[in-house]
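Apart from one protein chain that is not included, each protein chain of the complex appears where it belongs.
This part shows chain A:
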Amino acid sequence: MMCDFLFSLVCTGEIFELKAELNSDKKEKKKEAVKKVIASMTVGKDVSALFPDVVNCMQTDNLELKKLVYLYLMNYAKSQPDMAIMAVNTFVKDCEDPNPLIRALAVRTMGCIRVDKITEYLCEPLRKCLKDEDPYVRKTAAVCVAKLHDINAQLVEDQGFLDTLKDLISDSNPMVVANAVAALSEIAESHPNSNLLDLNPQTINKLLTALNECTEWGQIFILDCLANYTPRDDRESQSICERVTPRLSHANSAVVLSAVKVLMKFMEMLPKDLDYYGTLLKKLAPPLVTLLSAEPELQYVALRNINLIVQRRPEILKHEMKVFFVKYNDPIYVKLEKLDIMIRLASQANIAQVLAELKEYATEVDVDFVRKAVRAIGRCAIKVEQSAERCVSTLLDLIQTKVNYVVQEAIVVIKDIFRKYPNKYESVIATLCENLDSLDEPEARAAMIWIVGEYAERIDNADELLESFLEGFHDESTQVQLQLLTAIVKLFLKKPTETQELVQQVLSLATQDSDNPDLRDRGYIYWRLLSTDPVAAKEVVLAEKPLISEETDLIEPTLLEELICHIGTLASVYHKPPSAFVEGSRGVQHKRLPGSSVESPDTGSAAGVSEAPPAVIPSQGDLLGDLLNLDLTPPTTTGPPPPASSGMQMGAMDLLGGGLDSLVGLLNTVLSEAVSLRCVIPALQNLSSHYTTCCQVWLPAMKAKGLEISGTFVRRAGVIQMEMTLTNKAMSVMTDFAIQFNRNSFGLAPAGPLQVLTPLSPNQSIEAALPLSTVGPVMKMEPLNNLQVAVKNNIDVFYFSCQYPISMLFAEDGKMERQVFLATWKDIPNDNESQFQIKDCHLNSDAASNKLQGSNIFTIAKRTVEGQDMLYQSMKLTNGIWVLAELRVQAGNPNYTVSTVLVVLAVFKSCAGAAVITIYYQKK
């Protein structure tokens, strides 16, 4: 900072000189002066004071000088907007210059001057340039639309530039097409719901034609855009693939990777028994291997991508193990990535080679790399059973090297090997024990202690070994302390006679002297177990352990699918979805592979929604703002939502067009909080046995001139019924009953008239069942499940309101396809998720599942993690909203945790949707 300060001090004198030079009459001197100004600008000096003088130099026929002045303008215009206006005239004039290079230069620079006032003047020249006769000007103008959109999106839409841009996709010049595609893709990205890039077979055909003719960069833009398209069927998919495959031979790695992305994505649509599918797989391997002879930085990008590809389609590269062997001079980032891929490709066929390599690597210099190599050996042992023995002996050799971190890493992996193959390799324990002293990392110490405890009966001096650790108990990390406690208890259970003292010592250390709650709790549990029931203690502590899985570090399938759609991009390098590192609305849309969720016809529309190229289901609260930008007048305000009146306007918007997607998105956001919390809770609360749908008094006789109505809602055979008991507590006979509902959240309405045939005499009760439909008018109620009812009889009209259980609205077809469920679950933004607990429910997971099924809450999958049962459930409301839930049941714990997420998959009937959107919007 001191430096910068000095800089500016020095500057003042300099600026004075420069000013004089800029105003000189001699052209050469002027030019030199501007050069100096730019030089100072580059190193970070503030030369904004020279603005007027520099702008004065703008009107020149010297192209080089003009470019320099433009460069200066781009940097300072924003800080001096008033003065920037002075330049406008020259820009406008330059846009009509006979020289196309100058026209393009002017329009290019104008777009870079991010001053609102200037943008207005830009429109006319830009419009002309978009239709210029010269392709060079057109291609520059195409990018300029994206620039202008970045400054003032509304202006671009109002001026109709987007349509002109779309027309440019059919331009005769390939570079114009490519730039138009790039600009459109970028604009579309910030409007996930708009249908800007209307990709259809015709446009795709145009793009594919341009692909053959344009520059390497243009090919990348086009391929990246193609990857967003979802072909209609396998034949279209195949024909696109056929036209994209030649790109795999391009010298530019980015072209190759983008082509791979398109192929990987479209391949999903091809039937696997197709000959072409096999050919395509074969064609993919060589270019991927070739990428590894590129420069190291590109190799790195390629390897990160290959890592994804190998996980998705291991068959492509299964024979190419050798190319991933590490070279001595590879940069470390390339080495680490290669190693990762080697392990993924390791199989019985190539394990011998791989092991030999890994052993070689374990003697390298870079510590991280060596560790990873040692760990890799362990992973090979676990992955390829036949090789386990060889791996173990390799690890033992490595332990003999006595290199500290190698030994520690080896011990950590040997522990895993013991877990995977119990009672097989315990003969090596002696060797391990020799290295006890050299272990200084917690992970290695813990692993060693685990081994000693687990095999205490075979280690003669196990008690001595463990005792040696006990001395510095309090200096150990928690991981080691916990392990030590367990190990000594194991030892005690195996050799109770000699180790009584030891176990007491460790228990008191853990329970009395430690302030770590985990450690203390575990200590007490052991203590209690040992003192009350040693047999039970044995069962608990020496229980059989579940096997460990073969593959580790796999990217979870849905994320993997998304990343495959992002091959070549930063997301694929980071192995993170774009939303994790991109700010704002760009890139938050999740991409999906086609074909992964189109199996069942009833979710067909759903899949359509979630896959439409600018995918929907956007997250975040700023969605509302986006929608407003899109469909309503006020453009730049993403701030507070406008008043209710504009909400009404919105209700009236065209729902069949692009509005539909936004409708779904909006509902998604607004409803999430409302439905998932308030409605699902009571439904799931059914679990906690007390909740029964008993009759409630809805209308007390006091309020209704003697008519008392009590009732309940039930769902029978797919029909919602309102079962009522009408009691006449008045003195006169009641006749002419009729019933009507107010508009309500789910459009409930009587499906027929109220059937009370006989007149109701005093003190008489009659039961009436009223079937309900869900096609009535919709209005949001507070609470959501509130229903306002009007009942008429010969005496008067009475009003009451009652609440129906949401579970009644769960449709019978609410069982989601397993795969669809999986895919959807992952795709739902966190904001739509809510969690709550159900207390005091004494059912096990199966019983709960059965019980819930009775209420049309379907269990899609069940998995058990660490004694917790996780039930994955779906339900569908009558209005097409899906609710997905995860129910965690801890055995023996009466409290369930439920997280629900809300998905809007099906599309509303337009009129009902309109009503809903109005109301919800007002609420917000």
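Structural remarks
Heads up, the rule we're going with is that a residue touches a chain if its C-beta (ideal position, glycine included) is under 8 Å from a C-beta of that chain, and two chains touch if they have at least 3 such contacts; residues count from 1.
Operating definition for what follows: contacts and distances are computed from a predicted model.
Considering only "DNA replication complex GINS protein PSF2", "pyruvate dehydrogenase (acetyl-transferring)", "Adaptor related protein complex 2 subunit mu 1a" or "ApoA-I-binding protein 2", the record for the omitted chain gives "Adaptor related protein complex 2 subunit mu 1a", by its UniProt protein name. Although one chain is not drawn, the whole complex shows that of A:85, A:254 or A:714 it is A:254 that touches it.
Here one chain is not drawn; of A:117, A:131, A:232 or A:322, the residue touching it is A:322. Check A:524, A:581 or A:799 against the missing chain and you find that the one touching it is A:581. Only one residue in the set A:170, A:212, A:516 or A:531 touches the chain that does not appear here, and it is A:212. Within the complete assembly, A:333 is the residue of A:333, A:421 or A:800 that touches the hidden chain.
Listed here are the chain A residues that touch the chain not shown: 4, 7-8, 35, 38-39, 41-48, 61-64, 67-68, 70-71, 75-76, 78-79, 98-101, 104, 108, 111-112, 114, 134-137, 139-140, 143-144, 146-147, 150, 173-176, 179, 182, 186, 212-217, 220-221, 224, 243, 245-247, 249-254, 256-258, 286-287, 289-290, 293, 295-298, 300-302, 322-323, 325, 327-329, 332-333, 353, 356-357, 360, 363-365, 401-404, 566, 568-574, 578, 581-583, 586-587.
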